[in-house]
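All protein chains but one are shown at their positions in the complex.
Labels run A, B and C following the written order; every chain starts at residue 1.
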């Protein structure tokens, strides 16, 4: 049964106001910017954003006023450092106050892993003595029942929805993904609903030819959006490179609120969909897709 | 730096008497029988065997008197049911008494996963009320700090050594493996030392062409043994099928201790190495390797 | 009777699977039941194997174990054991199959020890994934040969927990809701409406008294108990296609 929908349909039906959304699960690559921009265009409000290192995607959604709460290890601009949108919200409450639940990369990975495993928490030896854990509802100190060692229990994170990008998917949501995967697998297993942004839609037999590379059984996927270029300016292995200049330009353009508003209009609000966005990029988009081939060695699942 | 050694060298140097050894990590496939037979030939004693479902490998080692302790979810003969060697040891203490630490598949997977993650335990909702957990040193009841729900803490398992088979490896232990993987990844990460049995030795560039398919960073591997056919009679995806008849024949031949001794002599003690073993199989070995090809779809890691 | 008991058991088990359900599939009869359900009334089911395979089509060749090479080919997903087990623990598995050496009136299963575990008369292979399926699936189906020594008042060792000592036990020990919904034997089908086995039907060639004689507890009838519904012609055609040599259903 095909789960193919447009980005607009996916966001409209699966991401209501107030949803908790995990994105940016591969860290600096495969960030689903196209979905974030659609959330902004639809004026989503009171979202909880969850992710290890979201690069500028979270900054954009926060700056656009979509976000009530952030659970993350790092929010900023990987190329330029600080994120102005995040800072304005955290420091001045503009455009609105946000609640921040601080994590480290390991603790957010463990929270999602607990959600994926179906247990209420997972223990770690990290963050003991860090102010990240002190007084946070995401953590509880506990003891190892055998050694009595101190441990930190990281509470399970179960997002309402995971939005992740994949290189190729069939129409039912059986998908191949490759490259650095970050917390993608656990995010998709922990979330109640999953939207895949697929660079390419392929036949089911192509996916089934390599079941070890399948992200997640398709029955955990709610919707598949065919959205080539969905991750620009972040990279997708085998599809396009990172557009470093975009990050610098965003940093410069969004130093103040007026600049942010202008940036948002130019790149999000006045852009109807991803195709129009890619057109706006001009010849740069072609250049970013001019890659050196690097084919994986053949694998025979012979039986 | 090459880690290539013979099976004899690997077992002699890395698996002393008294070692705890995890094997059979893929469940019914890729069981490292060749390594088990070498352990028997070298007269290893007081081993602890760890694995979910070991099929007849554990039965053979127990029957040969190599084993002091078994930590497993299931020990027997998947084709025929009960394992006579295991029964004789557990019921009559012959050839020696063994200690049995009962697990379920999930609990042994979690024990190894805890070892892999570097935490002293992992919580589960399984096995509450099962006699497997009652009074076992492998488990402690605990409570979720948030909901106060009952949970079972599964103690970390950190084997001295993991012996696993792979389809192909380079000389440094960077290896590709495919098919159903069971607890292989966690076993290799949890163990202090790792021996890989490689069906094929390939160049480093072949492995590096597909880093997502690499089992484990090579620095966790202590030794690589080039041992085609190491898993017979269990199957290896893309290499050979399961030899079902061997399991039935073993079951019939080992009903009593004399029969077991005869079987052991014929298939292990009088067989100097794996090449001789495969010769003993005769034309059957050729037939088992006559497979239907099933190639994975190409993947481009283009950059 | 134009069919074997094995075929009837497969058809009876298949009827327990509803469309779109996620099924923890064992080998032999359960696997046939799963694919029969898929081919008849439940085309949207998905099968999950604990070795790390998820699939919805029969494998291209018959299987003796779930890790045989044909089971990976054409799979929807393939990886490690923790993922299928996590689906269970997240309560996303609707139904799982369990066998065992002994079962009792409350659906508890022993597949570990006959006699004192410290010096057993018989050491059975153990849980495998059975105890996890029994703990965590939303409901389980028990498949067993019918024998007075196997269907016993109280198992000596609970490998795979059913309803313990009766209503309320699962939540008291911390287990999620679940437990056996049916016990399908070579003679009969039992149900567990309140945690205790009630005889629902007996297979062709047997009656309730036969079942009583071969059961180790005091058999009580479910309301409306009667003969087991035989497999349909369609069921039989599909089963014979899935198991052409009758290895599992006709030996």
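Quick notes on this one:
In this text, contacts are C-beta pairs under 8 Å (C-beta built on N, C-alpha and C of every residue); 3 or more make two chains touch, one makes a residue touch a chain.
Because the structure is predicted, anything quoted here is derived from the model rather than measured.
Put simply, the hidden chain is in touch with A, B once you look at the whole complex.
The omitted chain makes contact with just one of the residues A:38, A:102 or A:199: A:102. Screening A:75, A:157, A:207 or A:299 for touch with the missing chain picks out A:75. Of the candidate positions A:91, A:258 or A:290, contact with the unshown chain belongs to A:91. Counting over the whole complex, subunit A has residues 26-29, 52-53, 72-76, 78-79, 81-83, 86-87, 90-91, 100, 102-107, 109-110, 113, 124-132, 149-151, 179-186, 234-235, 237-238, 241-242, 244, 291-292, 294 touching the chain that is not drawn. Touch with the hidden chain on the side of subunit B covers residues 1, 116-119, 174, 189, 208, 211-212, 214, 216-220, 301-303.
Going forward, only the chains that are shown with their structure count from here on.
Located most centrally within the structure is B, per distance between chain CA means and the overall CA mean.
Greatest Cα centroid separation from subunit B: this falls to A. Here the CA centre of subunit B is 28 Å from the CA centre of subunit C. If you average the CA atoms of subunit A and of subunit C, the two centres end up 40 Å from each other.
Contact with two or more other chains is made by residues 53, 60, 68-69, 72-73, 78-79, 82, 88-89 of subunit C.
Each of residues 124-125, 149, 151, 179, 181, 237-238, 241, 291-292, 294 in subunit B touches at least two other chains.
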